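The other protein chains are all here in position, but one chain of the complex has been omitted.
Right, subunit A next:
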Amino acid sequence: MSESKLWFLFIVAALILLVFLGIHLGYMHLDNILGVNDPLDYNNVKTRGQDTFWLVSYLILLVAALYHGMYGLRTILLEYFPQNLKFINGLIGIIGFLALILGSYVVIYSYIGG
């Protein structure tokens, strides 16, 4: 993929983050204002995990945050090691993929009632 497309996706991911991180943070931290009943209580966390809206929103958040963060990390590494493009791309790809598998496993596992 061309650099311009990678960068474009990075910006799109930032916009997605703004929305979904906003929902997440609002729900978790403005609980008093929004009248949410103890969002960190175990049972509430579990119920949320089994809700399709939260499943989808967590997955979107995960993908967007991972892409945005990994692109940023790649930029920093490229700055330090500009000659090692292939290695850095590979490394970032592998770390990102593993984190995606692990993150989706947690979200999906709790959705199906684990």
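Assume a residue touches a chain if its C-beta (ideal position, glycine included) is under 8 Å from a C-beta of that chain, and two chains touch if they have at least 3 such contacts; residues count from 1.
Note that contacts and distances are computed from a predicted model.
Asker: Looking at UniProt, which of "hydrogenase (acceptor)", "Sarcosine oxidase subunit delta", "Fumarate reductase iron-sulfur subunit" or "Restriction endonuclease" names the chain that isn't shown?
Answerer: Spelling it out: the chain absent from the display is recorded in UniProt as "Fumarate reductase iron-sulfur subunit".
Asker: Out of A:V19, A:V45, A:L85 or A:L102, point to the residue that touches the absent chain in the complete complex.
Answerer: A:L85
Asker: Would you indicate which residue among A:S2, A:N37 or A:T52 is in contact with the undisplayed chain?
Answerer: With A:S2, A:N37 or A:T52 as choices, the missing chain is touched by A:S2.
Asker: What is the set of subunit A residues that contact the non-displayed chain in the whole complex?
Answerer: Subunit A touches the missing chain through residues 2-4, 6-8, 75, 78-80, 82, 85.
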